[in-house]
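Following this message is one structure expressed as C-alpha cells.
Every protein chain but one is kept in place in this view of the complex.
Our next item is chain A:
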Amino acid sequence: MFLDSDLLMSALRALTPILLAALGGALCERAGVFNIGLEGMMLLGCFTSVATSWFTGSPWLGVLAAALAAAAYSLILAVGAVTLKGDAVVLGIAMNLLAVGLTSFLLRTVFGVQGTFDDPSLQGLPLIGGFSPLAHLSWAAVAVAALLLSRHVWGLRLRGVGEAPDAAATLGVRPATYQYGVILLSGVLCGLAGAQLALGNVTLFTENMTAGRGWIAVVAVMLGRAAPLGVLLAALLFGLAEAAGFRLQGLGLPQQATDAAPYVVTLGALFLTTARRRRTPRPSGARS
C-alpha cells in the first residue's frame, strides 16, 4: 500500500519545520498582523543553528541561538509594522529577500564556502523516540497554543486585539504589546523551525535551504484558518505531500517533478480556500 506507516512517519518528520513556523504565523494572524516573513526568519534560523553548533559543538546551543537570532530578526516586522505602521507585506518580503542574501554572505565570510556547508564534525540533534526533540516540542506547542487562544485570558485579549484593536484599546488593552509579543514569538518558532531543518532533517547548511517552506507555512495559516489544530492539519497535508514526493522519487519519477509535490499541493490548497471564500461571503461585520 502506498499510504503506510512509513510514509506517515516521514510525513511527520517533514512537517515539523512547517508546523513550527505556521504556528507563529497563526498567532500573528490572530493578533491582526499578516506575517509573511516566516521564510526569512526560518532561513536565518538554519544558518545560525549550524554556525553555533559547529563553533560550540553543541546542537542545543545551536537551537537556542537560532531562536534568539530569528526573534531579533522579527523585530524588523514588529518595529516596522506595529510601531511605524508600515505595510507588513512589504516588510515581510524584504525580510525574506534580505535573509537569502545575508545567509549566503555569512556562509562565505564565516565558513569560506559557497553553496553548501557540510562537515562530519557538525553535530545534529539527537532523536527521541524516533523524532527530533523539536518535533515533540512542536506538538506540545500546538496544544499549548490551542489552550491559550481559546481559554486563557491572554488568548481572549489577543483575539480581541486582532479583531478590533480600537475596542481593545478603549478597554485598557494595548494592541501593540500583544502584537510585539506574537511577532517575537513567531521569530522564536521560526528559528526553531530553521534549526529543525538544518540540524534535524539534515545536518548541513545550504543557501536558500528553506526552499519555500516558510511560504508553505503562510499557506498553512490560511488553510488552517489561523487555528492551531487547523494549522496542524494543513501542515500534515504538506508533510504528506513532501514525503510522497520522496516516495515517488524512489519509484523512478524524475526528482524535479517529485520535488514540486508540496508546491502543487499548496497551489491546490490556495485555490480551494479562495474558491470556498468566494462562495460563502461573510455576513457583514461577522467573522466566521
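One rule holds in what follows: a contact is a pair of C-beta atoms (placed from the backbone, for glycine too) under 8 Å apart; a residue touches a chain by one contact, two chains touch by 3 or more; residues count from 1.
By our rule, contacts and distances are computed from a predicted model.
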What protein name does the UniProt record of the undisplayed chain give, "Peptide/nickel transport system permease protein", "GMC family oxidoreductase", "M1 family peptidase" or "Heme ABC transporter ATP-binding protein"?
"Heme ABC transporter ATP-binding protein"
Just one of A:6, A:87 or A:163 touches the chain that is missing; which is it?
A:163
Touching the missing chain, which residues of chain A?
147, 151-153, 156-157, 159-160, 163-164, 166-173, 283, 285-288
